[in-house]
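The complex appears here without one of its protein chains, the remainder shown in place.
Order of writing sets the labels: A, B and C. Residues in every chain begin at 1.
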Amino acid sequence: MAEFLSLHDAVARYVEDGATVAMEGFTHLIPFAAGHEVIRQGKRDLTLIRMTPDLVYDQMIGAGCVKKVIFSWGGNPGVGSLHRLRDAVEKGWPNKIEILEHSHAAMACAFEAGAAGLPLAVLRGYVGSELPNVNDQIKFIECPFTGERLAAVPSVRPDVSIVHAQKADRAGNVLVEGIVGVQKEAILAARKSIVTVEEIVEDLTEEPGYHPNACIIPGWAIDAIAVAEKGSLPSYAHGYYPRDNAFYKEWDGIARDREAFTKWIEENVMNAGEKA
Amino acid sequence: MAEFLSLHDAVARYVEDGATVAMEGFTHLIPFAAGHEVIRQGKRDLTLIRMTPDLVYDQMIGAGCVKKVIFSWGGNPGVGSLHRLRDAVEKGWPNKIEILEHSHAAMACAFEAGAAGLPLAVLRGYVGSELPNVNDQIKFIECPFTGERLAAVPSVRPDVSIVHAQKADRAGNVLVEGIVGVQKEAILAARKSIVTVEEIVEDLTEEPGYHPNACIIPGWAIDAIAVAEKGSLPSYAHGYYPRDNAFYKEWDGIARDREAFTKWIEENVMNAGEKA
Amino acid sequence: MSLEYTSAEMMTVTAARALQNGMACFVGIGLPSEAANLARLTHAPQVTLIYESGTLQTKPDVLPLSIGDGELCESALTTVSVPEMFRYWLQGGKVDVGFLGTAQIDRYCNLNTTLIGDYQSPKVRLPGGGGAPEIATNAGEVFITLKHSPRAFVKDVDFITTLGFGRDGKGRDNVPNIGRGPTRVITDLCVMKPDPDDHELTVVSLHPGVTREQVQEATGWEIRFAADLETTPEPSERELEVLRELKARTARAHAGK
Partner (left out) sequence: MSLEYTSAEMMTVTAARALQNGMACFVGIGLPSEAANLARLTHAPQVTLIYESGTLQTKPDVLPLSIGDGELCESALTTVSVPEMFRYWLQGGKVDVGFLGTAQIDRYCNLNTTLIGDYQSPKVRLPGGGGAPEIATNAGEVFITLKHSPRAFVKDVDFITTLGFGRDGKGRDNVPNIGRGPTRVITDLCVMKPDPDDHELTVVSLHPGVTREQVQEATGWEIRFAADLETTPEPSERELEVLRELKARTARAHAGK
């Protein structure tokens, strides 16, 4: 049953050094506040899973929290490279990181399979791609009915998943809307889960715009809920605030330079503290 | 791209004798009007797929349209048996039918896999059940990552799927809401699809209560749309009319008796004609 | 303390009491649904009821006739697709207890809802598996409730639709990633539990006024009784009142139209 905690306490309780962590949100609702809290608490040796590492993992990698990243598209969307990711992969700063890369389709299916409690996902994928040559977690199976060769990947089962959402209600039920990505799958696939939200309301089913088939994750499937207003900036929250596209462009300059990056983290993360 | 047809024309064009047909709707939105049209047009040798055959298949079986049923729960919900199904299976009236039975989980996964374009569904299913002894379409595979033994069933890929929904708009996009069952999967898994609807509106996205994540099936994924007001009675349409539970009870008496059944079909289907 | 109640009411109340507040329960239609909603309306207001139609955390005001009555969706927190229900919620391990009925049950708690007789030429064709085969293996544990009769309680079921503990009581041994299986069976006569060692059903509690002989007569094999056989507590006045109101509301609602 979801417990209401401060972001500090939720991260302190559930994110352990060495853990496998999925912080999801496909462009939308990226849990930046939680990522910053992980950096502030100096977590180390994390294995991070995310389809698109985005700036949030670039920051965590640069801050030295990470030993491995599992991903399927590692760029700054529409801008260019993730310079901290590249610096770690190419030059080992601040530490060498391992990478394991998939395609989006495979990772989406792996999250789906994780939520479905399965050990593997099966897809018509990686046909002719050389990714299976560099990722030993991609195997092929034969369909027992048709003989077709299909790709198989292990399901994603993180120790802890963290997502950001629009609202929770007093009973701990969480609403996600707009681009829902793999947030629900990330929560359901994980052993422990933290949801940061823009706000707490009385009862989601009494909210204006409530829809019987809206993407609502019941409180009993979540471990901790923490309020983090504007918790996904510079990403965005549908219905709350837009994506800060200008910052995504600005990040390119900050992240290119180790010193500029370190200064930015110091000023905007370490000394900023938890707002909510 | 969805074409607007009369129910008569849609069934005449897309439901061929001998076809494999899925008419879905889990308790809710069962496409009775379409089933009656199939009976009126005297279709024969159909292989019918449905998780819960319900009254709609009981009627089609009794009317002699069917040679095989693939299902996972064949009762009159909350009432008892499907007497026409039983009479056909046990006594071959009006003709002997073959059955192939699954569990709900397996059929739901098989619809999902069909929508996903896969030849098989994999699930943690049928553990210790004797259903695999009587259904040669249930096989077991070994997970290449964990060695776990998992069930595999062929995906559902009907020649034609028929579902009932609340609304379509002028562009042929269809809204399903409430208990959504496997309707979307049935449509997407089929080679051809017919959707009957309560009403046509101008633009679904302009409707009151429109939600960005509502279950909307775009018009380009549908072949034919036909208006059939009250098209799911005695089942129901969330937001339009309730389930006629009294008729479900009444059906037990009608269907027990071949003559009473024949008379009912004559009066309520053959001589009733298409209303919409 | 001499309340009047029927054996059916005794069964429902006892079944309801098996559910604890806060549990997530995957509910079968019929007796399990009646018991689960009684639990929700009495001692377990925070019980989470899930029906295979996709309705999560539903709070129906009247009992549904079918597994997918509109009432279930209208009173649910949210309604998901049926594939999602079976994949994410059941197989995904989010269900504490599956609450099932059955047509036949045997001494190892195997359930038969497929047919009586032989598969190719059945004496009676039953509805089939529905959700039960995977509810019984993917839920954390399973409660079963049904009326006691020698037709229902047979030594060996004609067909194992749904695994209890298999033909030899060992059907769950060494199977990874499945639940504990049946932990209690509630009838109109008694409460039974599988023996912790060999998994054979054992009567642990007789309902008030019921004798061992009555249970034995209604059971198709030589039934075991626990050494510390108890008497099931009687229904309370409030439980009976809530149950009767629920059933009256339900009858009115379904007769309507």
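Just so it is clear, a residue touches a chain if its C-beta (ideal position, glycine included) is under 8 Å from a C-beta of that chain, and two chains touch if they have at least 3 such contacts.
These numbers come from a predicted model, not from an experiment.
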Left-out chain, listing which of the shown chains it touches: A, B
Of A:Val21, A:Cys109 or A:Val269, the one touching the omitted chain in the full complex: A:Cys109
Residue among B:Ala110, B:Ala152 or B:Ile216 touching the omitted chain: B:Ile216
Listed residues A:Ser81, A:Gln137 or A:Thr262, member touching the removed chain: A:Ser81
Touch residues of chain A, complete complex, unshown partner: 26-28, 51-52, 71-75, 77-79, 81-82, 85-86, 89-90, 101-106, 108-109, 111-112, 123-131, 134, 148, 178-182, 184-185, 215, 236, 238, 242-246, 248-249
Residues in chain B touching the chain absent from view: 1, 112, 115-118, 173, 184-185, 188-189, 204-205, 212-216, 218, 220-221
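One rule holds for everything that comes next: only the chains that are shown with their structure count from here on.
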Taking each chain's C-alpha mean as its centre, the one farthest from chain B: A
Centre-of-Cα separation between chain B and chain A, whole angstrom: 38
Geometric centre distance via CA averages, chain C-chain B, whole Å: 28
In chain A, residues with contacts to at least two other chains: 117-118, 212-215
Junction residues of chain C - those touching two or more other chains: 73-74, 79-80, 87, 91, 138, 177
